[in-house]
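Heads up, one of the protein chains got dropped from this complex, but the rest are sitting where they should.
Take a look at chain A:
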Amino acid sequence: MDVKEIIAKGDLVYEKTKVLTDKEMHYCPGCTHGTVHKAIAEVIEEMGIQEKTIGISPVGCSVFAYEYLHIDWQQAAHGRAPALATATKRLMPEKYVFTYQGDGDIASIGCAEAIHACNRGENILMIFINNGIYGMTGGQMAPTTLDGMKTATSPTGRTVEQNGYTLDLTKMIAPLPGVCYVARHSADTAAATRKLKRALKKGFENSMKNKGTSFVEVISTCNSGWKMSPVAANEWMRENMFPVFPLGTIKDE
């Protein structure tokens, strides 16, 4: 059976979800943002909650996330997505509300908003795309940048003396009583993305059970900022980021 025949006679086993728009994403080739958008869109489709979901997009490369998913959105000032999500969920408790934030957004400029939303136990899902760098503005050091990592603002490598320790925000918020679910995943392979989807589903479900805040970190790449090919960036991430930010479920109550 040749390719044409398989396409004509075979079963369609995978196609792009209708929750994703037809707009071409502006992301660099191989950027993790695209894969995570797809994972969120597929979970929304599988749960049948497209009409009931409101996303809050950040400032950062994913500022235009609202262009790519056919759901309701708001776009927050840098780091303020958890505050906007708080208001949105409190005004419309029947909606599934999530934030989508980069590491610069959530762990640096919006660190206070993130921690206090978690501490108040807002019934939202927070999705944290950790690529260890400020991607959008040209690859500056973030709190999540690894020790020794070279960035535009640490050209000889980050040092503890100069810049302190790599911040593990996910581990910091996990003990807070307002937080019900904390997990760390990646989206570098189909297997990893399938696991990520299960975590996102759990987070969405929790947000309707009034259990508190769910927090899902995605260890990601910024191949442009890291100055590597997309495949090399994935390899670098597995080798260097996974030991510092181990994947798995950290809290599930």
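As a working rule, contacts are C-beta pairs under 8 Å (C-beta built on N, C-alpha and C of every residue); 3 or more make two chains touch, one makes a residue touch a chain; residues count from 1.
Note that contacts and distances are computed from a predicted model.
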Practice problem: Could you check which of "Acyl-CoA dehydrogenase family protein", "2-oxoglutarate ferredoxin oxidoreductase subunit delta", "ParB-like N-terminal domain-containing protein" or "D-methionine transport system permease protein" matches the UniProt name for the chain that's left out? | Solution: "2-oxoglutarate ferredoxin oxidoreductase subunit delta"
Quiz prompt | Those residues of chain A which, in the complete complex, touch the missing chain | solution = 1-3, 6-7, 9-17, 20, 24-25, 27-35, 38, 187-191, 193-194, 229-231, 234
